[in-house]
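Worksheet: the structure to be examined is printed underneath.
Shown here is a partial selection of chains from the complex, left in place.
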Amino acid sequence: MKKILIINTGGTFNKIYNPLNGELVIDEESKSLDEIASKWLCKFEIINMIGKDSLHITTQDRLLLLATINHSVYDDIIVIHGTDTMDTTAEYLDDADVDKRIILTGAMVPYSIDPVEGTANLASAFGYLQTLTEDGVYIAMHGLFGHYHKIIKNKKNGIFTLA
Amino acid sequence: MKKILIINTGGTFNKIYNPLNGELVIDEESKSLDEIASKWLCKFEIINMIGKDSLHITTQDRLLLLATINHSVYDDIIVIHGTDTMDTTAEYLDDADVDKRIILTGAMVPYSIDPVEGTANLASAFGYLQTLTEDGVYIAMHGLFGHYHKIIKNKKNGIFTLA
């Protein structure tokens, strides 16, 4: 079994409802990940960073993410990321030619609103990493798996499809 | 991407509450799988059969399951199965030396009571199958993946562990 690191950068996956202003905000404590680990009866190694909607992720954020990946002792890493610029971050990481296996995933629906999609995306990435041997940057979303440029978001219906 | 078949044999994963007698019964229509597919924004190929708690699965049921696997056009198959005799069925299938990749999974908590564990087990099996190349019989439970004899249920705490 490979040891896997989750780097949680925020995105819809982590949004929770704030009753005081009626808005969805990113939960900085990543309680969703803790709850999945608890209910899935396993443990996650987690780094929380950036904590942004992916539309607000900057090049500096991506540099920080890359540095974190490079400095990590883990070679198999899941990055939880907002879906809107998941491809941009994937390309950025791919350009850096990291000798690791990196899978980006996330969710269209916050885990706190309905846990199924986010749980399925994350857990499928876990399984996918187990037997993945080729270094590179991948996406696991909506039951699809592959190199990041092969799995793209259809912005009209919000579903990832094969390119 | 591999095409994957789900053979749903019942087990706790599929149990639903019957308010009239206060008991949990196996949902023969596998609505849980349909709901996961719908929320995960993908489609599953499903065969429902046997429909039993794994304590009641007989050798004849296992023979039927094996025949279904052998006759299927799919080479990558997830079997949803009760956890109590998952190892027995896995061994039975392994003895038959099928030239396919078969992953058994299930849940300790019914999807209808809490969807996280069942969703995570199933989705992780999906990911795991993608890059699995060696034929054999595997188990994916609680974030663990491997040949069936390496992933065993701790009956005291209800958690699967490495053998």
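First chain written, first letter: the chains are A and B, and each begins at residue 1.
As a convention for this text, contacts are C-beta pairs under 8 Å (C-beta built on N, C-alpha and C of every residue); 3 or more make two chains touch, one makes a residue touch a chain.
Bear in mind the structure is a predicted one, so any value in this text is a computation, not a measurement.
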| item | value |
| --- | --- |
| Homomeric assembly size (copies in this file), of which only 2 appear in place | 4 |
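Methods note: only the chains that are shown with their structure count from here on.
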| item | value |
| --- | --- |
| Chain A on chain B, rotation in degrees - Cα superposition, rounded to nearest 5 | 180 |
| Touching residues on chain A, where the partner in the complex is chain B | 1, 35-36, 39-43, 108-109, 114-117, 119-133, 140, 142-146, 158-160, 162 |
